[in-house]
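What follows is a structure written as structure tokens; I'll ask about it next.
All protein chains but one are shown at their positions in the complex.
The block that comes next holds chain A.
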């Protein structure tokens, strides 16, 4: 890759050269959703890029102010729709911090297990979609095959393939079904070999390497300045993972490596995700080995439905409490919390201000894709248009999360 910093300007009075304004999107396969890019082109080079977002804006934050805390879970599903369990977990943790409670240990293992499954499912899409943007279809089709296995596992757990909404404040909705365990063990056996397949398919593919190595390099300092997080920042050599550095749930009991690389180019970002999937499989296996028996939901009738449903059928007080909880939700003490987790795309934070009522006064989502997409400004100046597609793909924005 030759560094293009200064364009050779044509003769002053050459009649046929001028900048072209190109509109890419909002419906374009390589923009990964409804993203519109207004590009100023100088020949093949991108002189300036202006992303226009908001086509998917649903006003999640405004809506949340009129919902009870339990009703917000389905809204969080629809942020990064490739990995809803992570979003659920981030929101549940924020509310639990405000309430000063913790989910039972078994529930924490279930949540972490699901979040890691979601991480694999999110990464699978991007490690297939980036090569597809660059012309290699096969990887995506293989990745979709493995994603289907994860979808089936999610369906087994929650009944829903994508929008699981399985987390609750103080635990999860149900216990894991018995038939889930052999299936997930099978997945953990099969999947590492499949990761090897993707690598073999692409790591010696000259076209893929030429189009990703040395392209869209972001230095560590630039990455921090631009607010990148997650695999995008780790690919630039910043060794930061919230799972390890500010452990939440039971991550401090698990052994895993934080994958970081130094190159900071598109290939490093792709590579980081591939290797992170291996670590996720390790985490899932440890979760299965360590998962204790016990309740999956906190025993606190003012916050969670009783684990034993018979109580509702036999006791008047329990029935009233159940009705109250369904109809009005639970009250959360006055206060503020900012709680961040390591979502597949980076730091996913929920900032909640509670005024003591059953609905949040203000809920702000710190969406990693929103911030990562902004980095497109920083890296694509004076590059080929085709390189910009590679950079966009490797930054892995999910437009539903960008637009909230």
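Observations on the model:
Everything below uses one rule, namely that a contact is a pair of C-beta atoms (placed from the backbone, for glycine too) under 8 Å apart; a residue touches a chain by one contact, two chains touch by 3 or more; residues count from 1.
Rule of thumb we're sticking to: contacts and distances are computed from a predicted model.
The chain not displayed here is annotated in its UniProt record as "NADH-quinone oxidoreductase subunit C", chosen from "2Fe-2S iron-sulfur cluster-binding protein", "Carbohydrate ABC transporter membrane protein 2, CUT1 family", "NADH-quinone oxidoreductase subunit C" or "Transport permease protein".
The chain that is not drawn here is touched, among residues A:270, A:305 or A:370, by A:370. Of the listed positions A:194, A:282, A:331 or A:362, the one in contact with the omitted chain in the full complex is A:362. Screening A:19, A:152, A:225 or A:262 for touch with the missing chain picks out A:225.
For chain A, the residues in touch with the chain missing from this view are 53-54, 57, 59, 61-63, 66, 97-98, 224-227, 238, 240, 245-246, 335-340, 347, 349, 351, 353, 362, 364, 366, 370-371, 374, 377-378, 403-404.
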